[in-house]
Structure formats: structure tokens, C-alpha cells
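These notes concern the structure reproduced below.
Just one protein chain is left out here, and the rest sit where they should.
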Amino acid sequence: MMSVAEKAKGKKPMKVAIKPWLFLAPHLIIFFIFFLIPSIFGVIVSFTDWDLVGTPEFVGLSNYQEILFNQDSIFYEQLRIGLKNTVLFVIFTVPFCIIVPLLLAAALNAKPKFWKVFQSLFYLPSLFAISAVAILWTMMFNVSFGPINHLLGTDIPWVGIQPYAWITLVVVTVWWVIGGNMIIYQAALNGISKDFYEAADIDGATSIQKFFRITLPAIKGQILYTVVMTTISQFNVYGQPLMVTKGGPNDSTRVLLMYIQQNAFGSGQSIAGMSSALAVILGLCIMVVSAVQFVLLRNKD
Amino acid sequence: MKVSKLASLVIIAGVCLGMLAGCGGGGSSSSSSAKNKKEIVFWNPFTGADSENIKKMINEYNDTNPEYKVKNVAMKEIDMYKKIPTVVSSGKNIPDLNIVHAERIQQYKDSDMLITYDDVLGDYSDIKGENYVEAAWDMGELDGERYGLPLDIHSWGTYYNKELVKKYCPTALDDNIVTFDEIKEAGKKAKADKIAAIGVTWVKPNFLSLLKQNGGQLSENGVDPTLDTPASKDSIGIWRDLYESGITNKDGEDATQIFVSGKSIFLPEGIWAQNTVNEAEFDWGFTNSPQVSDDLSKAVNWSSSHQFVMFKNDERTDEKIQGIMEFIDWLRTNSLEWAKAGQNPASLDIIENEEYQKMPQSLYINDPKERETLTIFEYKYNGYVSEYLETNGFDTVFGKKSIKDFTSGMEKEVKEKIAKDKTNK
Partner (left out) sequence: MKKKPVTKIVAFLFLFIMAIIWILPLLYGFFTSFKSHGEIMTSGFKIMPAEWVLSNYSNLLVNNTSAPLLRWFLNSMFIAVVHTLLVLFVVSFSAFAYSRLNFKGKNLLFSFLLVTMMFPSVVNLIPLYKIVDIFGWVNTPMAMIVPGAAGVFNIFLVRQFMDNIPKDFDEAAQIDGAGEFTIFTKIILPLIKPVLLVVALFSFTGSWNDFLWPSIVFNDVERMPITAGLQLLQGMYDVKPGLLMAGALIAIIPTFILYLFAQKYFLQSMSLSAGVKG
């Protein structure tokens, strides 16, 4: 895409072709060496039986066959249970992780009193490591000693039975992660020109109409980004179900990444081939979901 | 325009150089087999309070001015077991000396990752079976070769609240064995006062010790599991029964917390937990882990052991191995500090020590009959059993999973994971 000016200056097409790659080079080099190669390795391992220390034994597609088609196999069960719980987790948490920070950002954007204090408060949890968050909320939800049961006057063994275990995970997750999205939305909202709102006011639009007709479309790009990113990140959930509900009750919150980790780095000999195969399948699922989101949100008006 | 471009490039170059050069403290002076330093790099999972004890011992040893000093590299247990295959397969930065749990030695040996001590043991006549607790010493020998030397043997037992015992089951501790019948009796009486008889704690030691008491075993031939057995069902059944009788802590409660706050009579826990138990404000005692029978000769106390192993490492010289042996030999007679951490040193030398005699865990080492109850469950695939117990044990005890599914599921899962292991073929 050369402007008339550039053509007039006689710049050769060659120059334009190299420049982008110069800009891209730093990232691509790092990406290739430190991410792509290990990832390819990971995929290759999925076609082997390997315990991480001996020599890998190439087994072709048999790991995948077992996971996908052998109903008797525990690895089939792992995929079935793990993927189901992961998907449930995504469905339960992602909407909250988009809507809550969006509402918070919109409220903050009105710049009421103390808005900076509020913003800091909502952002603070995201600075904590998952281990601290897990311990904290485990104590909060403790059946006998926890403040939540005390305040509500109940006796619920939160992490011990459903649907309370899911509620626990959703509460912990939303509390912990929305800070990031909130900041992104705020930055985006702040960039919307006031002219649009003024024009709408003149037309007599209500706040709600302004929100849906001006605000949301204006930050469409950031919403797309956060929806896709949040989904990917929740598909990768590991810490919360591991440390808060411990996969229970009865495996009902055991997500796929827990099985993947356990197979590769559990107490017994490593089953790295299966672990990698499950990881590849999880990756493919994430890919499909993201692609769908892209298509749907890109065309949304 | 050109100037700013130049400036930016200069800045970028500067950052790059800074990155490559700076790097806080130059190069990967790998803290593993540093050839030039006479140093034994010692990896262990002793973090937190325990790390203080281990460090004291190491410092004491280093103060004796040995030719090879020991460098303590502590890390969290899960990280250590992740790091071992990562580092060993990279062939570099392999530690000189490692602590691993005894049950893992078999899998490391079968994967050809370890070297033996056999060549050097001859020079250290005191490092022999008679000087160590049998169960711990035996775990280090596989197929007639010695791969591990024991540091300690740490066992499961029962803590009890002396006041509550006096109140609800005053004669239970007369023979220093608490049986499940005695626990149930006490529970019936204590229920009215909302005191639990016993806490539901770590399933693995509780289950395995019962499994053996009930005549079961993890495997008959050392490879294939024998887990879907009546003994297995009975073992988990005893705990389910306790829960259903309403004499345990509630689902979701921390059993230790309940005990330490004086709301339960018995707490099955390891000797290593005594420092936590000591936070209690009442008088407490320690005895054998809960038993089915009150006959000491039939008692089983689940145990594990921290063992010294050496991973294959071309850079470890023979002199360094001698240095390692000196250290282990020194520890044989200098393990009091480790006992203070709540452990039981594997070296029988500790019995001589007066201070040790006052520690609750000395119960297991003083009396040879007690030593015989210490059982380390060696089974190549105990890791898989352990994983299954972690994920399904509590659910079964608390009634969310049927006992039938528990045992059949355990057998199936362990079998199928084993099928993926190539070292048997």
C-alpha cells in the first residue's frame, strides 16, 4: 500500500517488503526459540510413550485413539470428566468475568467520589499469587470457622457438596481476575470521544441507550480481546480447583489441566505421552472456541 | 528524523547489551557439580521450619573442615520431583547428592538414573545394616545393590488429648495401643458433648496401614496391583464407618485444627506434625497409629524414609563420592538436630542420646518390637496408588463414592497407568 507520495519518491517495493519483518523480527526470534520449538516438542511427545527419563517410544496415534475412542480406558475418562468440568468452568465464569468488570469500569468512568480508591480495591486481588488466594478463600469458606458461614448463619460445607463447590470456584475466580479486564475497559472507555455522547444527549438518548449504542460498539475491539483472552485463560484453569475444591466433590470440579499435570508430574512414573495428547486436545478445543468467538464478535455491529 | 532514528537504535542496542552483559552476577555459575570448588551440591525437599534443622546440621559438618563441604539447596517437594527429570535429562547441572523418598528409588533405578554405593561402602565399616533401623536400611537395597542410604524414617501415629482420654476412654492407652473399637466406644460417649473421637486425616497412611493389618498387600508380584480385594474394602470401610457413626470431624473441617482446638480426642498424624500439635494448650501424648488389634506384634505403623541417592553424573569425581560418604558417616552419629525437627533418624546411634529419649517419636525406635511395626510400603507403582488415594480417598470416607467403586476404580486406574510404563518390558 504505497501512497502517491511514496511512489513519487520512487521507493522500490522491495523496501516495503523487508521493513515489516524488521519490526517483527525481535518477537519472532524469541517466539521461535523459546516457545515454538518447545511446543513442537510437546506435540511430538504426544505421539510417544515416555516417562521423561528413558527414551521415548514412538506409538503413533495410539494415545489419541485411546483417549478419544477407548471407552474402557481411564484416559478416556480423564478427557471426558476433565473436559466437561473445564467447559463448565468456562461457561460459569467467563460471563461474570466480562460483565462485572465492564459494569465496574463504566461506573468508574463516571468518576464519582473516591473512584481511584474503588479502582485500586477491585484491582488489588489480581496482584496476589494463586496460592495466597486459595488459602484465603479456603479459610473464608471453611465450614466451621469461616466468616461466610458465620455471616450467613449457615452450616454449608461449601467445598464438600455441589452446587456450592461451583459457587465457591466462581466467586474466587471473579474476585481474583477481574482487575485486568477492568483496567482494559477503563482505558478503552476513556478514549471514547465525548462528542458522541453530546450528540446523543441532544437527541435525547437515555443512559441505557447511550451505553448500548455508543459505548459498547466503541470498545468492540477491547471486548473482543477480553472475551477471547478470558476464555482461553479459563480453559487453562488449574490453581483454583486444585487448591480450593481439590477436584471434588467426587471429581465434579476436576478440570482437564489437573489430569494433564498429574500424568506428567504426578507421584508416580510420568506418563508424558498421554499428558501431551490431552494437552493437544485441550488446545484444539480452545482454538475452535476462540475461532467461533472471533467470527461472532467480529461481525457483531 | 534521522537523529531520532539513530537515537532509538542506540537505545535499543544499549538495552540489548545491558541484558546480555548485566544479568546480575555473571553467567550460569551452575550450582551443581562445580568442578573447581570442593563442594557437594545437596538437593533436598526440606523447606520451612525443617530447613533450619537441616542447615544447622550441615553447618556443623562444614565446621569440622571436611575436604568437601556441603552446599544446601532446598526446594519444595513438588518442584524437586519436577526438577529431577528435567535436569537429569538435560545432562547438566545434576546435583551431587539428593534426598528422595524411599518409595521412589525403584522407579529411578529402573530408569537407570542412579549409581550405587557398593564400591565405596567397604571403606565405611560403620555404615551397615546393624546400625540403622531395619525398615529404612532395607529400602535402600534393590536387587542386591545399594542405591540409597537412609537419613530418617518418619512414621504415622496417633496424637491424643490426655484430658479427653481420661474423660471418655481412660483405659485405652494402658497398652499404648488405641484400637478402633476403643475409638468407637469413646466416640459414643463424647458425641453428646459435641467432641469428635477421631480426625479424618491423610488417607494414604491410614488406608495402607489398615490394608496390611487386614492382610492385604499392594501387589503380589511387585508389578501388578492387588487392590480390589476384601482387605482393601475393609480398610476404607473402617473409616467410612467411623464417619457414618458421627464420631469424626465434619466433611470440610481441618482435622488438625479441630484437634488442636480441643474438639477431638485422637488425631492420626505423622511424627513430623508434632510442632503443629504443640500449639495446643492442653497436655497431649503420642502413640501408635490406630490399630485393629491390640497385639503389638500385629501392629502396623505406616512409614516412609528420606534416603540419600546419587543421580548419574559424569562430573562427580571419586574423591567427591568419598566426600559424600564422609558426610553420611558423620550424620550417623550427629542426627539429634534432625530429631528436633520431629523426625526419627534412621541411625540407631540416636538411642544413646538423652535428649532424644524425651521426644515423643522415640517410642518407635527404642523398643525393637516397635521398630518392627514400622512398615515402608515398597511397591514400584505406589506413586499411582498414592495419586488415586489423594483424589478418591476422602470422597469415599465421606460417603460420596461407593466402596465398591473405590476399590475397583483403584485397581483399574493403577493397572492402566502401569501399562504405559516401558521399564517392565
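Letters are used for the chains, namely A and B, taken in the order the chains are written, and counting of residues starts over at 1 for each.
The rule is short, and it goes like this: a residue touches a chain if its C-beta (ideal position, glycine included) is under 8 Å from a C-beta of that chain, and two chains touch if they have at least 3 such contacts.
This structure is a prediction, so every number in the text was calculated from the model and none was measured.
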Given A:80, A:111 or A:213, the one touching the chain that is not displayed: A:111
Of B:97, B:153, B:273 or B:331, the residue in touch with the unshown chain: B:273
Touch criterion as defined above, residue of A:94, A:140, A:159 or A:177 at the omitted chain: A:140
Touching residues on chain A - with respect to the absent chain: 1, 3, 5-6, 9, 16-17, 19-21, 23-24, 26-28, 30-31, 33-39, 41-43, 45, 52, 103-104, 106-108, 110-116, 118-129, 131-132, 135-137, 139-140, 144-147, 150, 175, 180, 183-184, 186-188, 190-191, 193-194, 197-198, 207, 221-222, 224-225, 229, 232, 236, 257, 260-261, 264-265, 272, 275-276, 279-280, 282-283, 286-287, 290
Residues of chain B in contact with the chain not shown: 1, 4-5, 8, 12, 15, 18-20, 22-25, 27-32, 41, 45-52, 55, 72-77, 79, 82-83, 85-87, 89-90, 92-93, 256-257, 260-262, 270, 272-273, 276, 279-281
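As a working rule, only the chains that are shown with their structure count from here on.
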Cα-centroid distance, chain A relative to chain B, in whole angstrom: 36
Chain A-facing residues of chain B, complex: 78, 81-82, 85-86, 88-89, 107-108, 111-113, 250-254, 257-258, 381-384, 386-387, 390-391, 394-395, 398, 400-401, 412-413, 416-417, 420-423
Chain B contact footprint on chain A (complex, rising order): 49, 51-54, 57, 73-75, 142-145, 157-160, 247-251, 254, 262, 265-271, 273-274
